[in-house]
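A single protein chain has been omitted; all remaining protein chains appear in their positions.
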């Protein structure tokens, strides 16, 4: 069905739209932005180049957040049994308190710090005389109160500037406690150009301090890690439901509803399945290099994509019994999905959408819109890199600039004792010859129609212009953008936190999303913009007395 | 302690107050009202005569309700397992729906129709062609839906006027059902001069149709009936708690939280204890005449009165063991009562109250106010008779007027098979010689200070004047009077429905009442009547800038 | 269970009404009369009626409610109540000195055929009604219609005072219908904003939401003055809000005083308020001030912001026809689904309007005029709802069935606010939305599993 919509002719001239977006900018800004606004001409794998992962221009109202947000908020936030202490003034910790809707359940061990907010509440004296003592005391107080399995410390802007040595402090406390792993993240907000740097810093430390800490054997026949899934609105719960049904054992989710032990055991999995390519592909690489775990790109956003990803996992392991089971599950789940899809499509067919989020969501969610017969006419990432747009083949020629230079790249090598290639070179080759794709990601551009606009780091001004010029039926971004778009009478769906909905992953998720978009684009409220006296201001001559 | 307050000198001249109350009336009204406003000169038993139980003057805003309200609302309303169908237009049933706070609990049998409102919702066609058919159908529908133990029918004004023969209808349905006692009350609103006529009509029918219906022996050593207790705010629950503790078996309460079977078994009790003299003393008489059950006046309003009443019951039965048990209970309950009383008294001592309710409450509640060191400076009944003011000795010379003539007086005589004098003439005499008082009630007047004003059927105009002239610290009446009094800045306590409080009977009740009055007379809100600019309207010359 | 004897299975009843969704005419007449300044309502019947109506209105408003009664005795019921009424008139003016007496009949006085119009004439000829004092009357037999009918009839009697001087006063009559004092105040605020001069009757604002200031005014400052009622005959037109409550008076003014009228729905919710405002600005020949368009826009904004919590939620409603029609339209307009709707007031037209408003709803609607709350409860047992809107008596159903309840309508005996905060107009609709969302989200916060407990809603 998706093809039928593909055929539709785009109603506007992308070049004109692009020109309009740039018109108002000072020339310097215009030059830069023009490189980040790409008119899609993707044909197979040749994609025009887009500028991404570069600084936002000061004064331009961006959607982006900071490195701390990417590290604490996105990656470590969803882990439920680690006490996350933010070292800094109170704000950074306060603002990241429960605002991302990454769900957790306390599980059988009953450990869940998700609803708590921990801060060293730095005062000016700490800035002047240093905050290490206070940090140490805070860690001690947390330990005494909760005796957690692990304590993580996050640096905010001033920490780096005043030179608190948080890593030494945490190492000392770890040794002191013995039964509690303590480590720190140098994720000061000013680092990098977006949350993306924070993801990297977080994942590096997880890999360095936690992964491999638990060598116990884990039961399960088909053991995988799910990388880059953050359980927003319960996505992870739905995916785990499907895994369980299929007989897949999820050793570790990075990092939705995860536990310290999941990370510690990640090296026990036999395959890494990567959801959000942006935030975590390098961890997948490291897991392979150090432990011999191959990885594949998957996507559980969209019912068809979910089916495809499950098949891909099944084929990796290759057991016919497993492959059959997966087919059974898909056959069981799809009918209700299709029933709702068919109904909803009668109301959504041919409508248009824009998506500006993330990472990978701006790409993944196109699956769902296509399933509803809706066309994505413009999209882009908030903190993506070129490979997320154009595909991994561009990675070798990504330039390292002043902002990315200082984001640590871990050097890993095969673990002497624990490296164990899950598939031999021959097996890998055999699979690849049969068309199986390892560590491949082609990016967003190839999946978008020609003539659509792909825009990196879209800002508020451009968003408003885009909506004015292209009049989408729905716009997807984050909370900061939600209401300025809706003021224009266009429904706006958050795809970071999902507003209030979810899960949208997997089969149940697809149903939820269809219904949510149906609700949004067909809500009566959009017809109330104008009052009767605004619709026809002139006074009717003959006033209808009875 | 009460005596100390008695000593206080009255601050106003009652004759002046009385004159003020009458000043504005047309002479005809003034003449009549002057007979209903009595300056108390009670000395022992000689009380001046007051005019009571007479018509309210049309146009004078009275506190009174109608006969239907007294019959359905007061007497039959509290009975939980009888389906009370009001035959008439919807209003009468609607307005009596759950508005009196007489509490019930479904008990083990689980029967409780308290929360329901049943009406034949008479329409004009019923008025024109008669409503008997509809009534019959309504009874049938109630029976089919609920299969209750009993169904009662209440006549509203038009029923009597159009001549529906409700008694024939109910008799017919009773015979038809066999397992459900059905009967009716001719309690049209226009009968009599107040609720009082309704009490009478209700009690007569209860006695005629229910009492004596169940001859099963009831277990229990000290069996009594509690007459005229309506479980407002849970009073009856508290009294039953105390009875239970003392070993007293309450066969039938008329009619708080009562059941059909309690009424039916009332003749099995060995003593009738009368709370509300007004509404039910004649039932006590009939129980004695027909079944040989003596009666005494009791009062469980006030901790001291409660103790006194318990002792009176104990002495009737005479067993030392029982008498001792009662003393134990009193000794057990009084300390907490006295503790609260002592504390509260520091804030209530010497304050003044007015009470205009009921029946008997205007008398009973003086006990509680006295226990708090408060003085009742004016009181009266809404629907009392002369004997309620002056004592039963006046009963013989009460005149029967046009309004009371048609209120049926049951002629009862000793039941051939079941009459059984619980005490022999000798026993009675012995008790009386020892100072024991059977069926005695001296009325309200003797218990009030000289110079206080006793006013029958107080109306809104007089209430406002009284408060203006005598400035009580608290005023007690009903919901209709509550807010006009409070507008004057005087707290007003409902003693029909207790507003929201209760129980106020027994020992727990006394504590509740002390605390409630303490709250009312000491609430900060009474100090907020005037705004600062009303207290000193002139503008301060020097305006205090910092 | 509080209503433990209510079976799920529904059996037809033709004679027994259980848990009524209406009460009788006189209380409506009394409430309307309180909306005239200096008016003492008078109940021509037994004492009980008056006592019951005063008690119920007092419990609803937590305010004093004065009204007199003819205190019928058995004798007067036989020989007629004229003597009582005449005596009452005399005493009332002597003792309470109101500007006007608004008397209504009861089932009793109607059954025996008392004619208040004739009694009034007699009182006048006997000089029992002093110079410059007035009396109006309404025939309100309890066995016809409902409290709504009684209200409407008394309002019509007010219109009876209207006179024609031949010179138009440039004002618009507004008949707000049975709404709260706060609603009447809000309607005055709206008309003032738009710049329309109005005569609104009745007007209970300032009467039944009075201050506590240490003085008791038997006749508070509020209410429509008799002078205004008289002048209503010279108005350029009448806007009647609510067919059931207000149309009769409007048509009376039309036929009797040739004041043209338009009957609108009560301005609850977005669309009904739109129609009210649009009608006003057209009469006034002015353009609607931005200030008011802003209030409208704020309402639309909140609907869009919280739409996800409203969408396709099932609602049960009980109340009076005019209010329910507007509320049903409002709920449908915000994508909620009112599926059970009951009023106790007769009138097939009600069912037609409701069916029309709900015709595109994804669920079928149960609607009943002349129904009762027992039936509503049974409907709910058979098809549960997410929300219940109605008067205080609904709390028994709400607790038994564990359904969120928004108190709205008459009587509200157990909560405060209705006296002070309007639910008419755009601001009123915002308040309704706030209340609806409040109970729905409280329920969500109560029932969400811990893993899905939400900080941000």
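First chain written, first letter: the chains are A, B and C, and each begins at residue 1.
Heads up, the rule we're going with is that contacts are C-beta pairs under 8 Å (C-beta built on N, C-alpha and C of every residue); 3 or more make two chains touch, one makes a residue touch a chain.
Keep in mind that this is a model prediction, so the values were computed, not measured.
Participant: Of the residues listed, C:38, C:75, C:160 or C:206, which one is in contact with the missing chain?
Facilitator: Final answer for the missing-chain contact: C:206.
Participant: Using the definition of touch stated at the top, determine which of B:93, B:279, B:404 or B:486 touches the missing chain.
Facilitator: B:486
Participant: Among B:30, B:106, B:338 or B:469, which one is in touch with the chain left out?
Facilitator: Here the residue in touch with the unshown chain is B:106.
Participant: For the chain that got dropped from the picture, name the residues of chain C it touches.
Facilitator: Considering the whole complex, chain C reaches the absent chain at 1-2, 59, 62-63, 206, 209-213, 293-294, 296-298, 300-306, 392-393, 395-396, 399, 413-417, 419-421, 427, 430-431, 433-434, 437-438, 441-442, 445-446, 450, 453-457.
Participant: Contact with the hidden chain only, please: which chain A residues?
Facilitator: 24-26, 29, 55-69, 85, 88-99, 106, 110, 112-113, 115-124, 126-127, 134-138, 140-142, 144-146, 156-158, 160-162, 188-194, 402-403, 406, 460-461, 464, 478-480, 482-489, 525, 528-530
Participant: Suppose we count only contacts with the excluded chain; which residues of chain B make the list?
Facilitator: Residues of chain B in touch with the missing chain: 97-99, 101, 103-106, 234, 237, 483, 486, 491, 497, 499-501, 516, 519, 523-526, 528-529, 531-534, 537, 539-540, 543-546.
Operating definition for what follows: only the chains that are shown with their structure count from here on.
Participant: How would one label the connectivity among the chains shown: line, ring, star, complete, or other?
Facilitator: Chain contacts: open path, no cycle.
Participant: Centroid of chain A to centroid of chain C, CA atoms only: how many Å?
Facilitator: Those two chain centres are 54 Å apart.
Participant: State, to the nearest whole Å, the distance from the C-alpha centre of chain B to the C-alpha centre of chain C.
Facilitator: Going by mean C-alpha positions, chain B sits 34 Å from chain C.
Participant: Rounded to a whole Å, what is the gap between the Cα centroids of chain A and chain B?
Facilitator: 72
Participant: Where in chain B do residues touch two or more other chains at once?
Facilitator: Within chain B, no residue touches at least two other chains.
Participant: Going through chain C residue by residue, note those that touch at least 2 other chains and give them in order.
Facilitator: Expected reply: no residues.
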